[in-house]
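Quick one: this structure, given as structure tokens, is what I'll be asking you about.
Here the complex is missing a single protein chain, while all its other protein chains stay put.
Every chain is named by a letter (A and B) in the order it is written, and numbering of its residues begins at 1.
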Amino acid sequence: MADLAVRLLNVSYASNGTQILSGIDLCFRPGLFNVVLGPNGAGKSTLIRIAAGSFAPSSGKVLYGDIPALSFDATTLARRRAVLSQQIELSLPLRVEDVVLMGRYPHYRDAPSIRDKEIVSRALDLVDMAGRRHQPYPTLSGGERQKTHLARVLAQIWDDDDDRDERILFLDEPTTSLDIHYQIHLLDTARKFLARRCTIVASLHDLNMAFDYGDHFFLLDFGRLLCEANGAGSIPKELIERVYRVRAEMIASADQIAYWRFRL
Amino acid sequence: MTRHFLATLLFALLAPLSAMTDHQADPPGDRVVCVSKQINEFVFDIGAESHLVARDLTSIYPRDILKLPTVGYHRALSPEGIISMRPSVLLTDGNVGPNEVLDRVRSVGISVVTMDPGDTLQGAEDLMIRLGNYFGREEQAATLVAAWKAGMEKAIRAAGHWADQNKPRVLMVHFGQIGNSYLGLSPKGPAEQILEWAGGRNAIAEGSRMVHLTPEMIAVAAPDVIIATDVGFDRYGSVEKFAEMPGVNLTPAGRNLRIYRIDETEMMYFGPRTPASITNIARWLHDK
Partner (left out) sequence: MSALRQLPYRQIYLALMLLLAMSLIASASIGTIVFTPLDIATFLGEALGLSPTGPDVLNHNVFFLLRLPRVVLCGFTGATLGVSGTLMQGLFRNPIVEPGLTGTSAGAALGAAVVFVFGGTALSFASPLATAGVPLLAFACSFATTMIVYRLSTTFGRTEIFTLLLAGIAINAMCNAGTGFLSYIARDPQARNITFWNLGTFTTADWRGALVVATAFAACFMLALHHGKSLNALMLGEEDATYLGVEPDKLIFRLIVINTVMVSVATAMVGVIAFVGLVVPHLLRMIRSADYTFLIPASALLGALLMEIVDIVARLVIQPAELPIGIITALLGAPFFLWILILQRRAMGGSYG
């Protein structure tokens, strides 16, 4: 499973008579921060979930390397890829560290090992929640909750010296309803994780943020892949304007990063 | 512990066999626990009550028996409750619950003797004789049965006066404590037999033993007379109030206030007081 490039081959998905994705052909770049862009209803979330193996497409295949994603058993898959969903509104009656420990569930059967507990601690450190590990989850703010879940999914795919395969981290609109501090914190932490043999596939709705953090971009509209770009500058401005139905104006270009201003 | 366990297992497996063994060969001893109201009454009749140490809740005749502690309702017995009386024998007529109680009592080594009189007068007379033999009061039992037979003959003959006349329709109402509902006594049972000797007709013709009564059933039965057992009658307290019971108020019995109270122990089984019951009931039915 060394080559874990996530590939979608002619993937389509329809549900209740509505076509949500049509003929998606793409390959997420290993080791990079892949971003899926598109307006509401473009199918970003569905694409992420199908790529993560949550359910089967109506037609087409999802491959991890050469192997169909759905042919892996649940535990093996869980050790390779983790998904951070949109903020979970649930009030889990557990402590922070218990929630993060859930990320290690695919890795042990009956009781966590020393290594599992160590990974939990390191994941908590990475997201700056170590001081709150004994705190009950329901008492956390929204941003703190999402940090906890980030720690959980990172713990899930924490790399191992014994296990040198590539991991995949899927982020499905992870910054929804977080304030700017937490948004940046989350994306910074995710980027740091790239160094740990990880591929990131994220859907982000904030274009500037996407361009700031992303390495490789996929633009979706009405369930179709319109454009693939390696670098923010490569996406034609007209395409952005058409797809998002806005007027786009580049206002600064520092460090080769484009900042856009949008108006209707 | 293994040996003990094996012994227990063996005993438990053989327990059903012991049910068939007639423990009557053994003497009753001085600590008899009897959970049958009929047998208790007979024991007092033959003068063997000194053997008794405990009764069930429904054994209330004769009054002297009330001095004895109870082990609970005969259909809701607990093995330990019975065993705590340290009985020399547990005496029943077979009408006990829950089913496993007798088994459990036997399993700790206590004898259980079941004497089921069945539904016939003969069966009841035989029961008296058996009890006489069992308690070594054969003479008293024999004398009693003779007087009882004579009394029965006389009462039936006297009641026979009304054999040709119009037999009134009679509804016999009992009260079921477990189901907390009124029951009608239907064909096959001592009560109906007593009623017939007294010159009455059971207003309920179907079913066996007892049926749940609904107001409609009561109204359709249209009895001329209602005889209610003590517990059920006392819930209403008076003839007038009982006559207001739904269904009863639509019957001739209800309208004419021909409602009579009888002690359960005088009608639910045959005994030496049956001749008196026949006479009483006959008077109720035919003296206008």
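The rule we apply is simple: a residue touches a chain if its C-beta (ideal position, glycine included) is under 8 Å from a C-beta of that chain, and two chains touch if they have at least 3 such contacts.
Values in this document were obtained by computation on a predicted structure and should not be read as measured data.
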| item | value |
| --- | --- |
| Sole contact to the chain not displayed, among A:D98, A:E144 or A:D206 | A:D98 |
| Contacting the left-out chain in the complete assembly, out of A:L21, A:A42, A:V62 or A:V83 | A:V83 |
| Residues belonging to chain B that touch the chain removed from view | 1, 3-4, 8, 12, 16, 19, 69-73, 75-86, 95, 97-101, 103-104, 107-110, 178-179, 208-210, 212 |
| Chain A residues touching the omitted chain (full complex) | 49, 52, 54, 74-75, 77-79, 81-83, 85, 88, 90-95, 98, 102-103, 105-106, 109-110, 138, 156 |
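The definition used in the following text is that only the chains that are shown with their structure count from here on.
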| item | value |
| --- | --- |
| Interchain centroid distance [CA atoms averaged], chain A/chain B, Å | 81 |
